[in-house]
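As structure tokens, the structure follows; a few thoughts come after it.
With one protein chain withheld, the remaining protein chains of the complex are depicted in position.
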Amino acid sequence: MKDTRYDLLGTALVEERIDYTGLELRSHFIRERTGIETDGLIAFIGGCRVEGDALVDLEDAEAGDFIAAERMLHFIGEHFAIGPREGNLRLRLLVAIVRELIEKDITGAGIERRGDDLFAQGRKLTVAISTVSPVSSLMHLGVNIDPAGAPVAAVGLEELGIDPAWLARAVLERYGTECRSIEIALRKVRGVD
Amino acid sequence: MKDTRYDLLGTALVEERIDYTGLELRSHFIRERTGIETDGLIAFIGGCRVEGDALVDLEDAEAGDFIAAERMLHFIGEHFAIGPREGNLRLRLLVAIVRELIEKDITGAGIERRGDDLFAQGRKLTVAISTVSPVSSLMHLGVNIDPAGAPVAAVGLEELGIDPAWLARAVLERYGTECRSIEIALRKVRGVD
Amino acid sequence: MKDTRYDLLGTALVEERIDYTGLELRSHFIRERTGIETDGLIAFIGGCRVEGDALVDLEDAEAGDFIAAERMLHFIGEHFAIGPREGNLRLRLLVAIVRELIEKDITGAGIERRGDDLFAQGRKLTVAISTVSPVSSLMHLGVNIDPAGAPVAAVGLEELGIDPAWLARAVLERYGTECRSIEIALRKVRGVD
Amino acid sequence: MKDTRYDLLGTALVEERIDYTGLELRSHFIRERTGIETDGLIAFIGGCRVEGDALVDLEDAEAGDFIAAERMLHFIGEHFAIGPREGNLRLRLLVAIVRELIEKDITGAGIERRGDDLFAQGRKLTVAISTVSPVSSLMHLGVNIDPAGAPVAAVGLEELGIDPAWLARAVLERYGTECRSIEIALRKVRGVD
Amino acid sequence: MKDTRYDLLGTALVEERIDYTGLELRSHFIRERTGIETDGLIAFIGGCRVEGDALVDLEDAEAGDFIAAERMLHFIGEHFAIGPREGNLRLRLLVAIVRELIEKDITGAGIERRGDDLFAQGRKLTVAISTVSPVSSLMHLGVNIDPAGAPVAAVGLEELGIDPAWLARAVLERYGTECRSIEIALRKVRGVD
Partner (left out) sequence: MKDTRYDLLGTALVEERIDYTGLELRSHFIRERTGIETDGLIAFIGGCRVEGDALVDLEDAEAGDFIAAERMLHFIGEHFAIGPREGNLRLRLLVAIVRELIEKDITGAGIERRGDDLFAQGRKLTVAISTVSPVSSLMHLGVNIDPAGAPVAAVGLEELGIDPAWLARAVLERYGTECRSIEIALRKVRGVD
């Protein structure tokens, strides 16, 4: 029988620099950039400046806030045909994975996760959001490399001594494994009373 | 990056003879027989005798009917975490695929599909049912090879001159392709107003 | 007790010529044209020219493709409050029904279904797409009558000797019967372990 | 085109006396008694005695309570392929309908609805529960006719001067109309931002 | 352990006059006005004039109708991550609650509910609609205070002698209690066969 396997989660590390403005958080951005036809998670490196109407997070928009950093490791994920609750659960898991990988790389890095935010020594390491498009659930996770320009006390991978390319590859692999193992897990149990 | 592909639908042609009694329509039967850990569709050959409490179809049970045939090509499919409506839609597609393959093999076979039943020259070729377990949607499609013992006018693959093993392999491949292409299809469109 | 039946699927053959440009694939187009207040499937005859932003299919849009035919039998379907996976399953069934009816009309027509496309002797007979609106799942199936202008090798009902009006009526009736019988089917089974 | 209408909600007033013990709250009880093949709501008159393991309501079961009345007007409803939240919303609507009909019949009856319970002058008029079977959502609503034997202060239709047969017919018709009009309502709106 | 309770339904009576034009039926309008971060139901008093593109109800839009009243008690509700069927069921319950409270206040008011409309002595007391945004289900219920300008025979709370502020507070409390008790109800039952 011919090979009929399917890529539950396509992943790619985009080599080109992409500055994140918020407009990249749209359906099929992953497809446009990489040709991935399934659910996907991609990583790329670039600046970050999100403000005004591009702010999806109403807490930020209401406060007149903006999101900015000189250089970030960005992750954009897209899962089709799921709702916002599952989308947020997946974002939390993605953020937990980033934390686990950093802690494994640097013992005692003291990274703390509060919901979908990571902090190192009380300073903000990441920004994150999950929302929906008409066809999918989308998420963005930005990990500061150089946090210069951030509106709050922030820290970056550079200062922590972590290689962004290593982290990108490790996260893509771990999140893919996580998604696949969840599908296996929900199929290996009998129901109970 | 290491291979992380996932088998959206595991398929197997079980060589061993299995007589179908209705009790095989249960969650994880596919896993028990083949070790498939994902959604799956398997085929096997064996007798068929379903009666009494083993009848999942209340129309049959109410009428005191039974299902029987000397030898059938059986398909059992299991999709996890989906509901009964999607399960019945998938069964219809599976039955349509069987019809398409027979018609391709034997031009002018005159196979007619009525819902989830196939008829050849007015005689019944198949039995089919879709139901749910606590963890999955399940379906059984039985295609008569030798319909001897059937309670209605019936016909089998033998009389039609169709090789059950060929049909089994073709159906498993086609249904797997169908499932994968549906996943791709729902991810390649933008929404409309 | 007064009659309280409900039309699970309203159907109509629109007599007026409507040229399909892609913009017709929107929520409530069926309602606007026919007054159908439930889920619906309508058929009409007209030209076909879909290009640029009207292309819902990103595969086509990415390739700079267009969809065109001199005259097509169009089907537009709308199911409310369902998601894209169920929408695509229903489109596949609709396409399978078209194939079954053509094959019944012309024995040995040699129509092949590949996903949601039909081919006759290797030439393309149909175009099809399923997508979502904010309130519904929508599908378009166009069957060439006269394929002149198509960007690929194509064939039409005219050449096959099939009456479009007959096919339209037969498809509307069969799809309605299919939808109703699925609802009955999912209600007539007991669950299993 | 032949008639293809579908009964969104089959209803029946069962003439035969049926004493309710709790075991009637099971999938396909409506089908068994009336042959209704769709979602359904039926009414019948009979005694009521539910205790021990037949108590679906854990509040009652934990308290060692029982449910009893000499004669009740019972309603059993079954909706397939929906979850418990929608099931409970439908039960509330059914109870609201009963209240509306009684109030219309007897101006100033002073019926109060608290969740899925009705009270008249502070005495309990009804018992109600919604639960799920493996294939459906089920609900039972019992309206006291003669509340003798009830473990709490209770009142019945007899004392209120309401004809149970009239109420049964009116509720069946009103609930059917409600279900159909909800389906129409959700299909007649455009989405908003 | 610190207090970790969650407001299943935030409610607020907005003191400021807001004239309803239809544009208020949008996602996060409640959040903008009141800061409520959960599902919510708010009430306010103001004029009503909805016409043209602001009409979400296609029945009205098709007929070239408009909705108008000099002064209404408005309710806007938003439930996130639910679909249109549940949204319409909740609207019906909200309307039933309004009716129950008016009837309790004025015995024999003769309020009749037809779907999501209320009538007093055959004149229209309310307008209502449920629709979806990309992130939520939304509903608007307007209860006439002074119906002057309404395009149909209408009646208002003023004429009925009902205090709008009292009704607003009572509805907000009752609907909140209803939502909470539904969540409790679906968690207190065991499943059945």
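For reference, chains read A, B, C, D and E in written order, and residue numbers begin at 1 within each chain.
FYI, a residue touches a chain if its C-beta (ideal position, glycine included) is under 8 Å from a C-beta of that chain, and two chains touch if they have at least 3 such contacts.
Given the structure is predicted, the values throughout are model-derived calculations rather than measurements.
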Contact list for the unshown chain, restricted to visible chains: A, B, D, E
Touching the absent chain when the full complex is considered, from A:E86, A:D105, A:E159 or A:E173: A:E86
Residues from subunit B at the interface with the omitted partner, ascending: 28, 31, 80-81, 134-135
Interface with the unshown chain - residue positions in subunit E: 1-2, 4-9, 11, 27-28, 31, 37-39, 80-81, 133-136, 169, 172-173, 176-177, 180, 183-184, 186-191
Subunit D residues that touch the omitted chain in the full complex: 58, 62, 83-85, 131-134
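In this section, only the chains that are shown with their structure count from here on.
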Taking each chain's C-alpha mean as its centre, the one farthest from subunit B: E
Gap in Å, rounded to a whole number, between the CA centres of subunit E and subunit D: 25
Centre-of-Cα separation between subunit D and subunit C, whole angstrom: 40
Sites on subunit C at which at least two other chains make contact: 27-28, 31, 58, 80-81, 84-85, 131-135, 177, 186, 188-191
Chain pairs that touch, as defined at the top of this document: A-B, A-C, A-E, B-C, B-D, C-D, C-E, D-E
